[in-house]
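Notes follow the structure.
For this view, one protein chain was removed and the others were kept in their places.
Chains here go by letter, A, B and C, matching the order in which they are written, and residues are numbered from 1 within each.
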């Protein structure tokens, strides 16, 4: 449904990079959920560019909730949150040149020239701020249910981070720590090397990508559906909405393709009266349905398309070959900024799955 | 929506492994599309087990279209196709033991013991026959529009196939050839080694997985949406519905994470009056929207969970630890059988995208 | 969504009048609901033509559940129920004449001649048997929750039935009685006059219509939504799907247009610790949401379009004016047969509303 996602809990997003505002409508929220504006600010800050490894455009992300909240709690009516655009420099973008790696050409094919091309328009990563705000509205309620979501930069510019723990208590500790730091790595020395590599790419007028790894702990067993609404289907649908995500894998993912069945099968085990698996090769999901183990997935983030280096491309007005050197403000890497977007859409999917299973009344 | 998928063209699937029949309802088909029963049979045959590298269960897959077709053409009303189950041996499965790697335990959590567990019930790969039949109903109409879909076993049991061609004419030739052979490899010597490896795993009471690579050629530019209905989102949603798929990537996918932006950006080029890209690192999709180049993606298929080797697991009735040696009939590998399922769901997604953009009348 | 209806509990219908079978898929049913095949037969019998006031076509309505039920209970997987067509005489219908009052001409415009026109095809009232079967699958579960649904022929061929009681206990008694008789009137003498009027119309080669009045007792307060999913919106959406329904009103409906606010407002009252209204002008719904009083609505059923009298119309092949005298078998009145269809779609809407509010787990 284009710009709406979700079955029982739906999020609708809107906005363009250089328009008056971007925003989201959340519909299907249970009434009475506490709205933590400070937390929304915290999450938006995690997405904001920072220092030399990001774009120079910096939005304050002052948001405004215009409906669905009364006296600090959700009313149960649709919640609309607006984030005005303030720091826009449209002069940078007025051109008919199709930037390589961007959606300029595909947008032209789809919208026949009527798209608002300034700053990437509706395709801009800027719109992910609306997703982050929406996610921040449901994350506290998930936390109250004992569900913890967190993401680390598993790989960036060729540098690897340490691994998430397979021990659940340690994992929760790791995820909580990640949620408080702007550059989400478990091993800060790896983080330093990543940032150095990003700066090096920037100095070359180039950009880098990476892999984000996410864990969701505390999900009840039995969420999801065998077929089209498998947990993998719903999460991947939402994750591939995030610009730059080009791959999604669950558990061992592509590595499972080379394993033997006797290895890939996660042995079921009784542990203090609870059913667990010894390993988690399948990322906490079997037959599309959660089994109570951490749900683990990874997203491949491609390098930012806007670069300073001169590239060949076409002018869409004249249909001629031209050279293009990146103008406008941009990021040599968005992996660290995309992390909170991944957490946010994961939170929205989880909240939807819970609402489908337990109803709107299930949140009381 | 659980067992329904699609926006303008919707498929609903139903059935259990050992129930009377499985089937699908296709709704939103344009009227007047030719229905090629021979082709449906051909596609179902590609999914059927074959020889020693597959399960001994063999269904004739005699299907019956009970609505939506009149005098060999679609009427525009919902088309229901039924495939009766014939070769069922339910005695093999009556047990409260949760088979490792299967959905037995998660199904128990979700359905509280009311699920039809025989042969995997609604979780069985058997239900993919309904998807294949549904796909076979739209593929000829796509072919008439010049759209060709094909998949090869890019990797299986550690053995690699040759690569798909980057030349469009050659690629179309390759895809057409793949669609006619039961074990879909470009390099038949690689295929022989794959089958040998599958048989070796089977001899060990074990199973193997692999990677399927798919190309869709001939799509018009401008299909898909920037956010939740990106082509990646819709395809991955459908692909992750297929049992055993644990990863999906587009273009260079996870490899993009390690590329520089100057490499990953596909240079736009004018070629005989048509806009093309020199490379196709992004798999024919930018900003979620097709650009006219081949859409290329890969699915990671995990090794079949049912194996003969003895494994540890739990008995769900007694909540005790038990040992389990695989009973029932099963496949040491399903990669080669999954290929046509991937093609089929891809066809359904493409037909839906076309209907959304050009309407039901766009097929006349 | 064309042939699918519902949010959390979805029904998909398919079939043509003279095709092999009609049927329905119910998806989103909670697992463990008892399936009462005897009751399904009872409901289908209420829809079947009877005697001289109905068509001569009589289907045995032998149904077959092909998925979603195991050992007499729902599994939670999609339930497909098939009803084969047996008593078809297609010779009666092969013509390019657009029968007045029928969908022949509009179907031609929509399907460009590819529709299966025999017996009305997908437009046939025959397909309502699938709705009745679907409704019969959820009605027992509603009954267990204390929800009673019933309909009487409030008016037919100009003859009025007695009124439903405003006393809830009496009303439940009335509804239960109605559900057991084939011609649903409270006042059997009125019923006799109605049947006489129907036979008189038939003798004239003509047909008659009427009004069905339905009450749903026992709904919890708080179901429905303020706007697009108001209880009125959802019920009317489903009710207007039934062929021949041309008007739907809730509570006093159109009569409210002439009342004063001081009359139309239902006074709230405390009665034995429960909030009730003294009157029920608004049919148990305020702001789109149930208040705990009986939900009451009426459907206008137009006279059956197929009549024996000669009428003027067009031949769609030659685009010329012709005369047409009704051929085929048909009903001089369908009001009494439509009653159980109304109950069935009402049951489906109610089950969906409950699932949305309390979740799938809410049925355990």
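What we mean here is this: a residue touches a chain if its C-beta (ideal position, glycine included) is under 8 Å from a C-beta of that chain, and two chains touch if they have at least 3 such contacts.
Just so you know, these numbers come straight off a predicted model, no measurement behind them.
Asker: Touch as defined at the start, partner being the missing chain; which of A:75, A:165 or A:279 qualifies?
Answerer: In the full complex, the listed residue that touches the missing chain is A:75.
Asker: Residue by residue, what part of chain B touches the chain that was omitted?
Answerer: Given the touch definition above, chain B has residues 7-8, 77, 226, 355-362 touching the missing chain.
Asker: Spell out the interface residues on chain C facing the chain that's missing from view.
Answerer: For chain C, the residues touching the absent chain are 1-5, 7, 13, 98, 100-103, 105-107, 109-110, 122-123, 127, 155, 158, 201, 205-211, 220-230, 232-234, 236-238, 240-241, 243, 245-270, 273, 275, 281-283, 285-292, 298, 300-307, 309, 311-314, 319-321.
Asker: Taking the full complex into account, what residues of chain A touch the chain not shown?
Answerer: Residue positions of chain A that touch the missing chain: 1-4, 10, 12-16, 19-23, 25, 27-28, 31-32, 64, 66-68, 70, 73-80, 82, 110-112, 114-116, 121-122, 364.
Rule of thumb we're sticking to: only the chains that are shown with their structure count from here on.
Asker: Given that chain A is a copy of chain B, what angle of rotation, in degrees and a multiple of 5, matches their CA positions?
Answerer: Rounded to 5 degrees, the superposing rotation is 180 degrees.
Asker: Starting from the mean Cα coordinates of chain B and chain C, work out the distance between those two points in Å.
Answerer: For chain B versus chain C, the centre distance works out to 39 Å.
Asker: Please report how many Å separate the Cα centroid of chain A from that of chain B, as a whole number.
Answerer: Spacing between the chain centres: roughly 26 Å.
Asker: Any chance you could list the residues of chain A touching two or more other chains?
Answerer: 7, 226
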